[in-house]
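All protein chains but one are shown in place.
Now for chain A:
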Amino acid sequence: MTFKEREKIKKIYDETATLIADLALKQNLSQDEMYFLLNLLDLIVIERKSLPLTQVLHLWLQKDLNPALDEEIKNLLLTSDLKDEKELKKTIDNIRRLLAKY
């Protein structure tokens, strides 16, 4: 990765983290939503081991699901510990299963 690319990623990381924190301060995000999004950001930018999760998130966004199912997937994500690899894998599998139904 070039210096410029690293700088760009860092800028996106800083801006995104600030945006998430700001939204939480303005109460547009709940505490659980904020924690999940910040953890996801760290997982992608700092830990760099999030490919299966981002794939399933993309898949989810592409689907037009009913609100109840959306809520179910969201709850699965918010209650999952992203740092626990086993738990994360289980969550991803569960989301895939739910998405496969539609």
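Going forward, a residue touches a chain if its C-beta (ideal position, glycine included) is under 8 Å from a C-beta of that chain, and two chains touch if they have at least 3 such contacts; residues count from 1.
Going forward, contacts and distances are computed from a predicted model.
Per the UniProt record, the chain missing from the shown structure is "DNA 5'-3' helicase", taken from the list "Phosphoribosylformylglycinamidine synthetase, PurQ domain", "Septum site-determining protein MinD", "TIGR03546 family protein" or "DNA 5'-3' helicase".
Within the set A:Ala24, A:Leu65 or A:Leu99, the residue that contacts the chain not displayed is A:Ala24. Take chain A: the residues that touch the chain left off the picture are 10-11, 13-14, 17-18, 20-22, 24-25, 31, 34-35, 38-39, 41-42, 46.
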